[in-house]
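Apart from one protein chain that is not included, each protein chain of the complex appears where it belongs.
Going in written order, the chains are labelled A, B and C, and every chain counts its residues from 1.
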Amino acid sequence: MPADAPPLNIGLIGYGFMGRAHSNAYVQAGNFFDLPRKPTLKAVCARNKDRAQAFADTWGYESVETDWRELLKRDDIDAVDIATPNNLHHEIAIAAAEAGKAILCEKPLAMDSAQGREMVDAVEKAGVANTVWYNYRRIPAVSLAKQLIDEGLLGRIFHYRANFLQDWTINEELPQGGEALWRLDAAAAGSGVTGDLLAHCIDTALWLNGGVSDVSAMTETFIKERVHQGTGEKQKVTIDDACAFLCHFENGSLGLFESTRYARGHKALYTLEINGEHMSLRWDLHDLTRLEVFDYRDESAIRGWKSVHVTDNGGEHPYMDHWWVPGLSVGYETSFVHQVADFVTSLDGGDFKGPTFADALDTQKVCDAVLKSAADRSWETVG
Amino acid sequence: MPADAPPLNIGLIGYGFMGRAHSNAYVQAGNFFDLPRKPTLKAVCARNKDRAQAFADTWGYESVETDWRELLKRDDIDAVDIATPNNLHHEIAIAAAEAGKAILCEKPLAMDSAQGREMVDAVEKAGVANTVWYNYRRIPAVSLAKQLIDEGLLGRIFHYRANFLQDWTINEELPQGGEALWRLDAAAAGSGVTGDLLAHCIDTALWLNGGVSDVSAMTETFIKERVHQGTGEKQKVTIDDACAFLCHFENGSLGLFESTRYARGHKALYTLEINGEHMSLRWDLHDLTRLEVFDYRDESAIRGWKSVHVTDNGGEHPYMDHWWVPGLSVGYETSFVHQVADFVTSLDGGDFKGPTFADALDTQKVCDAVLKSAADRSWETVG
Amino acid sequence: MPADAPPLNIGLIGYGFMGRAHSNAYVQAGNFFDLPRKPTLKAVCARNKDRAQAFADTWGYESVETDWRELLKRDDIDAVDIATPNNLHHEIAIAAAEAGKAILCEKPLAMDSAQGREMVDAVEKAGVANTVWYNYRRIPAVSLAKQLIDEGLLGRIFHYRANFLQDWTINEELPQGGEALWRLDAAAAGSGVTGDLLAHCIDTALWLNGGVSDVSAMTETFIKERVHQGTGEKQKVTIDDACAFLCHFENGSLGLFESTRYARGHKALYTLEINGEHMSLRWDLHDLTRLEVFDYRDESAIRGWKSVHVTDNGGEHPYMDHWWVPGLSVGYETSFVHQVADFVTSLDGGDFKGPTFADALDTQKVCDAVLKSAADRSWETVG
Partner (left out) sequence: MPADAPPLNIGLIGYGFMGRAHSNAYVQAGNFFDLPRKPTLKAVCARNKDRAQAFADTWGYESVETDWRELLKRDDIDAVDIATPNNLHHEIAIAAAEAGKAILCEKPLAMDSAQGREMVDAVEKAGVANTVWYNYRRIPAVSLAKQLIDEGLLGRIFHYRANFLQDWTINEELPQGGEALWRLDAAAAGSGVTGDLLAHCIDTALWLNGGVSDVSAMTETFIKERVHQGTGEKQKVTIDDACAFLCHFENGSLGLFESTRYARGHKALYTLEINGEHMSLRWDLHDLTRLEVFDYRDESAIRGWKSVHVTDNGGEHPYMDHWWVPGLSVGYETSFVHQVADFVTSLDGGDFKGPTFADALDTQKVCDAVLKSAADRSWETVG
């Protein structure tokens, strides 16, 4: 980075898992990418001042706020990062847009697409740069998949399938709600695996394979009641523990999606596969460095799935010329680093590849159709 | 096999891919298993006498018939093996039952469950031994999965998923119909991938995980017209090229099934996975010797998916004490050998684990519900 | 097979693991390959008449002998199959050659290369067809490797490595010697893993990569004493439990070989890898259907190891057009079937690709050099 790159002052709201991932991204993006502006950890905001201060000390944030409205008022904040539970995205994002801040918002965009529509309108009206942290697009192997598809190597697409399998809620004694487990509380999260996990699968799918026309879904809540950490009482579980759906893509291909937190043996297994006329691609998060490629152009005697280790640094593999040498993997966290690098670069007048709020609204619409289809046991049109 | 084991005289109808697989099974079952009766290749039947004779010469069948009705009349035939296209199963099986023959019928049982119901009634009325060649149950790794499930090691089941992916019909120039390609002709096959491939997935699922309550399906025919080998003309393709469905099992678990002949890179990839509270299992046909097992009882630091090479011959692994030594795989064809061995053993008064015609009717009912659901775009109750 | 193919009458000596594997090969070769002569199970010979008779009953051998010299006298025996412990190969093979029989001898050829030299001289003098059961050459994936190498696709070869790892003798209570465990008795076996397992690795290596110039080896006997089943007494173990060696091939490439029966977790893991300038190949016995291929000609962004499922039946994959359809694996035992098919075909005047006794003598010479190098702690020249 040039010594004279002006700062991009970040104000982060929230300090949980995602707060750490984003903070690391701002730091590493500046160290590994040549950016027009230097991401600077200006302020972190959280209701609990002591925790906010501890977080600031660890990461080197220069200041602390306890009210996000105060953060938005500060002139020395260029970009606001919304890393709160889902139910706060809408209000904060609209206020941030009105305050003229660039916005980096955690996914899913909103509680539903009505909220999302308003958020998109707000950022477009304000003309502020915006992105949603659908970070998996920027795992180098997934970016390579996009590149191969854009080059037309796959031909006509027949099938797309994805799932996101976890197993951490099988234990009946696990409570719901509260600061650590808000993802299990529909009031804070909006939905269960649909918004938390399938939303990732849908974002990547729309990016790689285009729009979805209609869906037929089912959801299930396996454990019906859990103690709520807020009330201390056993309460009905209102999120979806599992969700699966069939769909048609606008390009005529068939889609199959599944997510659950009850697949014993899978920690965070996001997998995707796309089958084209000439080439098929497959990826999974547990082995995130590898892209599996089947290339029908190969001679018939030695056709097979190729396991491409996406670590070459000669320009072949997206983002990897910024890291090490061939064979040396980077981790999950670099997907956020790459998103920061692309976003900051675009602030200098470049083209931003997304996902923007508008892109994330498209994902929200599919999620809404999925939940409605499951509730009504019917095929639902997306949109 | 004891030197004095009486023969079990086989009359085979059909000499295609399955005719060869079954013939090999009769030969190897006698050589590797200690059977109460010796499977004997008595007669092969096909309309084309020369081809039937050539087949008989290769395999050592003692005689040839060109009319299956004549075969059924012969007193020296104990068991009839129906290896014809699907549209002939119903008529031949009912006649064979009436002739008092034991019956080994290719899958799927029938063109639909109405036919299937009549076939079940016929064998039950006649009291003849019967089985349908859903051979994958007897891949040793799949039999081991059944054993682990029956021992209760998995606990409550949350998810079952299976798919059967092929890619051999992507080429638009491939014709439909005729002797070699009757599987692409709905008149001979009844359906496309649903009866040909999904039926296998469903049979194994019902065996491992119990009954299916309801389904929501979609089908697709990607190539709309192909030259028909019978007429020489380009005609509408009436089979389903791909089919996927969601379902609920009676035990409360969720199911997800998919089959296609348009998944570039997959030759015959039948995969299944079952997620239980305490254990999960995974298997695929391309690496058929391995059963993947995740055992939550393992110490947390070293929990992981185990790749069990199902080749131990000390009694641990089903059927394998009849073959070689640990580490040495057997092939696809042994699943038929094992079915013959179990079937013939049961003729001596033993218990037959199936699949019987009645079992195969249950699979047929699911297939029927799947096809109806896809046609009507609605959830359908099975049965 | 043509109905009028004349018989090739087999006389098998021995009825153990290999006796069964060979018998199955004679049966299946006739059923799956179009051969000029029909392998016929004429006689089995073993000292214990009851066991020989039981074996004959199971497999359909027409007669039984208890003295191999009597078997050799019979005019109705065309080919003799020597499936005895290693210490009997030399005497029987020379007598069989003198009797003018075609010979199929188990590996390793002999107790040492001096014996082997005499055996080669005997078959060459007698002009009888001969082969040694180094069966792994004819696993389809290994045959495909040979084909790719012969086509020159690999370019200059830099490295060859192979190992054969087992774990079945770790238990100290396991006895040595006797009928079942003669492989653990140097008097019957000649050596331990060197002759039993490394010999396989060496045969394939010489076939794929040419001659070996010199070797530096080490051997180890981990369990020093075991009860001998013959004497019932605890005796010194004289075989090598493990053996590893470095070598130079005549083509300038480096070799690395290892075998052991103390590699916990590996049942019979024969692996090989060859690294060429333009292409590398890798195979292992536990997943015998797959050949791993790295092809440097692929575009750099999607270079990776390809997992080729060697089951295509359109001529691409050796031997596979005789079996099933793409995606369906065959087992370990088919390597013997293919050897019978090639051997019998060559009797009709065709070219036999080996391994002949002469080929097996080359392997024996490497084994001898390895054992001498380990004893002397020095580099040894082969030959």
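Throughout what follows, a contact is a pair of C-beta atoms (placed from the backbone, for glycine too) under 8 Å apart; a residue touches a chain by one contact, two chains touch by 3 or more.
Keep in mind that this is a model prediction, so the values were computed, not measured.
Q: In the complete assembly, which of A:Ile77, A:Leu288, A:Ala301 or A:Val382 touches the absent chain?
A: A:Leu288
Q: Please pick, from B:Leu144, B:Leu288 or B:Val340, the residue that touches the omitted chain in the full complex.
A: Counting the whole complex, the residue in contact with the absent chain is B:Leu144.
Q: Which of A:Ser23, A:Ser113 or A:Thr169 sits in contact with the chain that's absent?
A: A:Ser23
Q: Per the definition of touch given earlier, which of B:Arg264, B:His309, B:His322 or B:His338 contacts the omitted chain?
A: In the complete complex, the chain left out is touched by residue B:His309.
Q: Could you pull out which residues of chain B are in touch with the chain that's been left out?
A: These residues touch the chain not displayed: 144, 147-148, 290-291, 293, 295, 298, 300-309, 312, 314, 316-317.
Q: Using the document's contact rule, name the residues of chain A that touch the chain not shown here.
A: Residues touching the hidden chain, for chain A, are 1-3, 17, 21, 23-24, 27-28, 31-32, 57-60, 166, 168, 266-269, 285-290, 309, 311-312, 323-334.
Q: If the missing chain were put back, which residues of chain C would it touch?
A: Contact residues on chain C toward the absent chain are 158-159, 161, 167, 170, 216-218, 220, 222, 242, 244-246, 248, 252, 254, 256, 258, 260, 262-266, 275-280, 294, 296, 305, 377-379.
The criterion applied here is as follows: only the chains that are shown with their structure count from here on.
Q: Rounded to the nearest whole Å, what is the centre-to-centre distance of chain A and chain B, using the mean of the C-alpha atoms as each centre?
A: 42
Q: Using mean C-alpha positions as chain centres, tell me how far chain B is from chain C in Å, no decimals.
A: The answer is 35 Å.
Q: Using mean C-alpha positions as chain centres, tell me how far chain A is from chain C in Å, no decimals.
A: Centre separation, chain A to chain C: 54 Å.
Q: Which residues of chain B are in contact with two or more other chains?
A: In chain B, residues 266 touch at least two other chains, as defined above.
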